[in-house]
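All protein chains but one are shown at their positions in the complex.
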Amino acid sequence: MGSDTLFYLFGAIAIGASLAVIGQRNPIYSVLLLIASFGALSGLYILLDAPFVAVIQIIVYAGAIMVLFLFVVMLLNAPHEETEYDERVHPLLRSGPTRFGVALAVALMVELWWALTKGRETGGFPEGSVSSVAAIGRSLFTDYSFQFEVTSVLILVAMVGAVVLARREPRRPRSPGNP
Amino acid sequence: MSAFLIAQIVLTLFVFVMLLSSAAVMVYAERKVAAILQQRMGPYLVGPKGMLQPLADVIKLMFKEELRPRAADAFLFALAPMISATAAFAAFAVVPFGAETTFFGLLNEPLRLQVADVNVAILVVFAIASMSVYGVVLAGWSSNSKYSLLGGLRASAQMISYELSYGLALASVLVMANSLSLSDIVNHQAGTWFGVVPRWFLFIQPVGFLVYMTAGIAETNRAPFDFPEAEQELVAGYHTEYSSMSFAMFFLAEYINMVTVSAVATDLFLGGWHGPFLPASLGWVWFLLKVGAILFFYIWMRWTLPRYRYDQLMRFGWKVLLPIAAVNLLATAAGVLYFGI
Amino acid sequence: MLLLIPLLPLVGFLLNASFGRRVSKPAAGAIACGAMIASFLVSLVSVFRLIALPADARAIAQQVFTWISSGDLAVPFTLRLDPLSAVMILVVTGIGSLIHIYSTAYMHEERDAEYARYFSYLNLFAAFMLVLVLGSNFLVLFVGWEGVGLCSYLLIGFWYEKKSASDAGKKAFIVNRIGDFGFILGVLLAFVHFGTLDFQEIARSSAALGPEAAFGTMSLITLLLFVGATGKSAQIPLYVWLPDAMEGPTPVSALIHAATMVTAGVYMIGRNAVLFSHAPQTLTIVAIVGVATALLAGTIGLVQNDIKRVLAYSTVSQLGYMFLAMGVGAYAAGIFHLYTHAFFKALLFLGSGAVIHALAGEQDLRRMGGLKKDLPITYWTFLIGALAISGVPLLSGFFSKDEILYRTYASGHTLLWIVGLLTSLLTAIYMFRIVFLAFHGPSRSATASQVADHAHDSHHGSHLHDAPPAMAIALVVLAVGSVAAGYVGLPQALGGSNRFEKFLEPSFTVAEVRSTPDTPTPDDGAATEGLELGLMAVSTVVAVGGIGLAFFFFLANPRASDRLASQFPGLHRVLMHKYYVDEIYDAAIVQPIRIVSEDGLWKILDVRVIDGAVNDVAGTVGGASELLRRLQTGSVRAYAASLFLGVVLILGYYLWR
Partner (left out) sequence: MPTPTLVHYLILSAVLFTIGTAGVFVRRNIITVLLSIEIMLNAVNLTFVAFGRALGSADGQIIVFFVMTVAAAEAAVGLAIVIGLFRHRESLNPDTFTTLKW
């Protein structure tokens, strides 16, 4: 199986899984399908000679972010979307934003397709590629050191924000005569 | 097909079978060691000295009825044990367990005793370890039972928490070896200091080793960190509702995970297949011995230490182990920078 | 090797900070002293290696790691040992070790955890100080500079439960911050101007430029750096923190606020001697500020009653001397005085610490007296220190102080020389005021008699205890140092060869420029030698005269001083209140800032302008929103849709074009 075939296979999995993510109502399945999609993207990264990104994709996205999603879904025991509405109204006849949004998505697709096919064919990828972890690390900690620091501040802020937002309101002490 | 490819396929199948049987050996060993520690007999009826006991267990499990709670999510309920078992097997794929060999001249070019040689192997191990959370979480959620759910949540929280220390311990080794490839890391530990002390990272990274082992025990949900399946509180945790072969898969995954953690520890800290007396082609004997020693340690721990309390576990993970691991990594980095190892 | 010098105290700090509270006091003290002494030994070895090198190549550098490498800015974390650093590390580690040893006894009454905390701070200070003096560029120096400031703050406020102590700590920190602000600006300007932060490269490029005739960039850089130095080294106008810093434990005062940290400013100027030499305007300012500080602090010191405060003002005054030396271009003389001053001032502080220790915390000179017989070791060592600082011949202070005065005179600043001489007189007077009030005469101590009575009750024949062994060792060693330290720099006029100055010389010049050696150093010719001897005689007379005056006013004829005070009540009050500088600062800076903040910024700008603007804007927005809110459905999806509509339209436009 050549790497060409693998591209089409992984691409198909990614698209199929992503479609399924937005195509059904159970959030748990959505999360799991998205992980499958990420797995396929990770494969694509390997095809692009970026094994480090591929592994990081699994560790960070699948191993951390998606676990967080799964956690929240389980914690809230997230209800399926209200189904009576779906049964009553055909998807194409739904209220403003939904219909409009889908139309916009289609328009965006058309535009992107147009933009990408408009230019010349770029041909295959060149030979040289940077896949060494050391090279990436060196660049990350020298050329991008400022960005790196800013990102770390962002993470810190997000962490504090998440803790504050998700914290349960401190319960008011009950009055003594009222058990 | 070249002989090399055939050898590779045979090797892969061989590793698979060996992992399966290692689980059986581990079950037997666990019961025997426990019995010895508690001054009992342990299994002795089936086969000589009860050695066929694991086989009997497997047969018993296979013939049991596959039960599924009515309110469970059928698909995920079936998927969860598969994820667990697959992740357990997959991680071992990148673990090398012997030097390159031509099998006494059978092959034209030397074959590395490793299913897949990836140059970011250490990260792959880490990635797959992080994927194994899903099996546990999904099992807990899909069973639709409060014990299972609590077990699943505990397991995932615990695994995520200890993954950080685990990762930092890995990082301190790879900083020293200057490579992400497990084979390179092992080869970095070849030879001895002063002709006596082997150049294992264990001696440069004792703290890293301790952190790795502690986090490894927590990652595999073994005693004294076996909260997800704390019998007294949660019946059996995330696999309460499982029976027959799906239960067997969880069981299998637990033992194979232990073997993987031990094998990775051997490669990272104990010099892998390097050892005195034996020729390089028999290095795997050393490898098996070292893995066996760590596994024995695992079993010993389980039957010696009482279980912690859950909050103690989390506090230990975040407030003790993680800072130690982080400081160790910093110190290692400073040392590497200063001494230019 | 060089890295070990600051690293050992740092390790001591880490050990004591992590485990100090869990181990006993002797263990904590042993860790700290061990780290310091080990660092001293490493320093000694390094310095011997340095001396073994040929005179014009005396420098050992060690690049520890590349610290910052971003764009044009490349800063290696490099330690560099040259003659100047060599003197400094020996002073820091040597005197530091003695003070560590002294502290084991002095701090013995603290609780275990406090004891360990004290030693961990002390070690941390030593580590930062060593980084400061070993750093080979401004940024590394700045790490040490800020680090010692932090430690100074922590140690002044060591007894943080006492309000005055924590206030003093804050005061020191804030005043230093003002100086540091100038320092940072100076460093930034130097980077902009020279494109590097490395001392040697800066020296080289400034040497290539030639001295500035008018006030230019280099003068501005040096002036800003000098602002930093006034903060750290307690010069006018930022000296006010140092007397208050005496709230810290006495060994801390000795180590940080007399011997080492406060000299960082002097060191910094010496380190950038070439740069400063090319900015004569700044040098003049440095000299004037130095001598003015010396005089001002000396006069205040005359009337203070707290023994440590007198010593603190004396420190300020002596630092003024050092800046005077720097200002007249006698860098080696300044560093020489720094080095001898470290010995006798540490000795004086430790001696006063022994007195305070013996009197259970009493610091007021008016309640001391007659301690000579009870505290013989303390008395004799203190006396040696006082003689040395007063400039009595053949002791260390004489050589260094005289060198400064001589160089000042030789460089033509006669007025500065006269003021310096006057200050020298004041020095002798206030130092011997302490000696006579504390050690001679009748005992005026309530505490002393109480202590004595108490001791009498418990076990017979006991009296005020002299310094315990650990303290006595430090005192005796420092006393020997105070006598002998000056002989390494014996001037030619007295038959020496001025070796110290020759040793330091390479640190103050640039390799390329040094092609014309010994340019105006006036150490040749009998005429200058005669002049030097004459000046020595003058200062000897002044020193002895000062001691005599002190004897007359404070011992032989104690009423005379009171009478003098009542004759000039105004002057006395001004001196007692330290020229009202704190009050002036409060009225001129602190209060205006408060008033502007409160009445201007808060009540007008904030309440009326900002809040008013905000309210008006809010009102306007509110009105507009009444109209616009129909757009805001609150549905996130609708917002997202409008956002995407924009994306589609813009993309479509560019594609269409």
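Order as written gives the chain letters A, B and C; numbering starts at 1 within each chain.
Please note the rule applied: a residue touches a chain if its C-beta (ideal position, glycine included) is under 8 Å from a C-beta of that chain, and two chains touch if they have at least 3 such contacts.
Just so we're clear, the structure is a prediction, and the values are computed from it rather than from any experiment.
Partner chains of the missing chain, restricted to those shown and counted over the full complex, are A, C.
Panel shows chain A; residues 4-5, 7-8, 11, 14-15, 18-19, 21-22, 25, 27, 30-31, 34, 37-38, 41, 44-45, 47-50, 52-53, 56-57, 60-61, 64-65, 68-69, 72-73, 75-76, 78-79, 81-82, 85, 91, 97-98, 100-102, 104-106, 108-109, 112-113, 116-117, 119, 121-126, 128-130, 135-136, 139-140, 144, 147, 151, 154-155, 157-159, 161-166, 168 of it touch the chain omitted from the view.
Interface residues of chain C facing the missing partner chain: 632-637, 640-641, 644.
To be clear about the criterion, only the chains that are shown with their structure count from here on.
In terms of which chains touch, the assembly is arranged so that all chains touch all other chains. With centres computed from Cα atoms alone, the innermost chain of the structure is C.
Note: centroid distance chain A to chain B, computed from Cα atoms, is 30 Å. Those residues of chain B in touch with two or more other chains do not exist in this structure.
Contact with two or more other chains is made by no residue of chain A. For chain C in complex with chain B, the residues that touch the partner chain are 3, 64-65.
Chain B meets chain A in the complex at residues 73, 76, 118-120, 123-124, 126-127, 130-131, 133-134, 137-138, 141, 149, 152-153, 156, 160, 163, 180. Residues 28, 32, 35, 51-52, 55-56, 58-59, 62-64, 67, 70-71, 74, 133 of chain A are the ones touching chain B in the complex.
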